[in-house]
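The other protein chains are all here in position, but one chain of the complex has been omitted.
Moving on to subunit A:
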Amino acid sequence: MIASLSINERQVGLMLTIGVAILGLIMLGAAKEGPMAVHGAMALALGIVLAFSLVGSLFDPDAPGGRAARYYDEPTRFGLMLTLIWGVVAMSVGVWVAALLYWPEATPLWPATSFGRLRPVHTTGVIFGFGGNALIATSLHVLQRTSRARLADSVSPWFVLIGYNLFCAWAVTGYLMGSTQSKEYAEAEWYADIWLVVVWVAYLVLYLRTLARRNEPHIYVANWYYLAFILVVAMLHIVNNIALPVSFAGARSFPVWSGVQDAMVQWWYGHNAVAFFLTAGFLGMLYYFLPVRAERPIWSYRLSIVSFWGIVFFYVWVGSHHLHYTALPYWVQTLGMTFSVMLLVPSWASAGNAIATLNGAWHKVRDDATLRFMFVAAVFYGLSTFEGSFLAIRPVNSLSHYTDWTVGHVHSGTLGWVAMIIFGAIYTLVPQLSGRTTMAWPKAIEWHFWLSIAGTLIYVVSMWNAGITQGLMWRTYDANGGLAYSFLESVMAMAPYYLLRTIGGALFLTGTVLCALNVRATMLATPVGAGASDRPLLTQPAE
């Protein structure tokens, strides 16, 4: 990766890495002990390692000439590797905590391995580590192709990727040490949150500068989605994480929000993390890789525009459906419910547009597991958005809330939609980045596809059953007006579903491991029949 930087860029990079090392040293010196000190030490070590590799390369040959005429794909390649590493690690933790629900006696005695600390390692690891790296990596690829322009500079993509992964690593190691803000999907403490803002602004600036240099008259819809993802996630992250540190020399902080306002801000954040992180960004991915792989035009230009604005407009209203039948005022719940129902239309319009794009390419869906991943992703996107709108209706929610149905719904979205579109994008992109026409092991893609489908279905169906069973057991009264079941009985009734869920998750994880090995083999393999899929860059003014 360093060889692709010019000497001047290596010097800039050296400054940045020394900056990270100094930041780490300050955190370590200020905190002296506890999570913040450990995190300071991590930043210090990262800064030193990177600084040494950059110093060692200062007198190496300069970046190869003529690079301004080529797309800059090294960051994408690096980002995809991180995606798969996070995917394997965080999904393994997911399978482990799923197993703990079936075999709670297996919980090891150390605090760091308790269920409560491992669960956010799974959620942060898959959402931010696996999903986030996939979004950043693919967005840089899509941005350059659809703008027909090279990334605006060569240092900031590395700052974004490495900085972002430092945030993820701080977050999950913090949870293991018991450091958490106790806000779901926003557990990382204040200094990690501030760091993410810095990284995210660099990402936005890189994106906008590159887009401004585009050589295409129009901005492709995928970029609209990626931009919505970057902008709105920044807004959500900042507002939800406003907190007062107990001390600048320690990890603990208190949010400025309190009571029901805190709950509302949290779920405005939480649901829009689903909307703009797990939906908008991945729709950007879908809108690029699906037509590229199917070699078909997007079915409807108008539908893609209307769905974009529909999704962006409706989603920001619906967070309150997470707080039905709580202290949140009824009127806020009604708004959340009704906007959730209207949201179904642009969601299905997007899913329909994706599926209709495959018209004329159905034989490829049959034969090509990569395209099939993307087709299934669009189907699961449609299924889980329908389910989401349905669960947001108050009386339905009175049955489903607090049950494993919610867990099933989330995994129908994350396994069926988010992960499948990531795998489709990876199998499209990795051969191209490796100068090949196919993956190293084409048959393994087929295996991966069926493992993923089987795992997802087993997982989701068992959680649907679990959730509906729980919901019904909790509200059933006997002939004498007493509760028909104790809570304990509803817990014991979960055993078969929790076992099945663990099996489904393990199948999915197996597929992901297979994917990671396949990608590794492809990246190490000799280039074969370099695909000429990209248009050449237009000549740019000399840098």
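The definition used in the following text is that a residue touches a chain if its C-beta (ideal position, glycine included) is under 8 Å from a C-beta of that chain, and two chains touch if they have at least 3 such contacts; residues count from 1.
The rule we apply is simple: contacts and distances are computed from a predicted model.
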| item | value |
| --- | --- |
| Which of "Biopolymer transport protein ExbD/TolR", "Cbb3-type cytochrome c oxidase subunit", "Tripartite tricarboxylate transporter TctB family protein" or "Dihydroorotase" matches, in UniProt, the chain that is not displayed | "Cbb3-type cytochrome c oxidase subunit" |
| Contact with the hidden chain (one of A:10, A:145, A:271 or A:501) | A:145 |
| Residue among A:335, A:383 or A:514 that touches the chain left out of view | A:335 |
| Touch residues of subunit A, complete complex, unshown partner | 145-146, 148, 216-218, 220, 288, 291-292, 295-304, 306, 310, 325, 329-331, 333-335, 337-339, 341-342, 344-345, 348-349, 352, 359-361, 477-478, 480-489, 533-535 |
